[in-house]
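Take a look at the structure below.
The complex is shown incomplete by one protein chain, all other protein chains being positioned as in the whole.
Coming up: chain A.
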Amino acid sequence: MFKKFQPSTDVAGQTPVKSSVQRGIRSTILSLWNIDAETLEEIWPKKESIVNVKCRDHLSIYALHGEPLFFQHFDGPYFPTLRLLHKYPFILPHVRIDRGAIRFLLAGAHMMCPGLTSAGGWLPPADAALPTGTPVAFEAEGKEFIVGIGITKLGTEEMKTVNKGVAVESITYVGDDLWAIQKL
């Protein structure tokens, strides 16, 4: 999503977000992410206004004091930025890609089933299965920190049985053009 993304050419403008809309976003995030109100308050205090940085292709990046916190494509789910997820890694459910898949992810590829079902990968057990369309954090084999964020294209149980094709679409990863934006 953030390949060849340049703030100088791809940002259309910044608009403050109405407080009623902010309340809506806040409650959506509280139900979508695994986060409590206190921690969200820490990240984005109620008395502070976020700015919607409108970008090309219906992409909105929401920033607080210039720091990108989360983003949304069309009216899809709100994804935290990777830097925010590094601070609060529990806000999205995790899957793990094997070591061999890391360099493909960092080259912009979507993640295929075998990269998650192999010995180095990991998917949640059946009783914690994730459905299609779930935002997930990518752990990586042998690494401590999250390497990227994606959205499931299959349910995690399906990934195990089908075991071929795209399992998780890549949304953002360490070193992409969103990662490069530290201030907007």
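Everything that follows uses one rule, which is that contacts are C-beta pairs under 8 Å (C-beta built on N, C-alpha and C of every residue); 3 or more make two chains touch, one makes a residue touch a chain; residues count from 1.
The working rule: contacts and distances are computed from a predicted model.
Novice: The complex lacks one chain in this depiction; which UniProt name from "Protein farnesyltransferase subunit beta", "DNA-directed RNA polymerase III subunit RPC3", "Ubiquitin-fold modifier-conjugating enzyme 1" or "Translation machinery-associated protein 22" does that chain carry?
Specialist: In UniProt, the chain that is not shown appears as "Translation machinery-associated protein 22".
Novice: One chain is left out of this view; which of A:I102, A:V136 or A:I171 touches it in the full complex?
Specialist: A:I102
Novice: One chain isn't shown here. Among A:L32, A:L64 or A:V174, which residue touches it?
Specialist: Considering the complete complex, A:V174 is the one touching the chain left out.
Novice: For chain A, which residues lie in contact with the unshown chain of the complex?
Specialist: Within chain A, the residues that touch the unshown chain are 36-39, 41-42, 83, 86-90, 98-100, 102-103, 106, 118-120, 141-145, 147, 174-175, 179-180.
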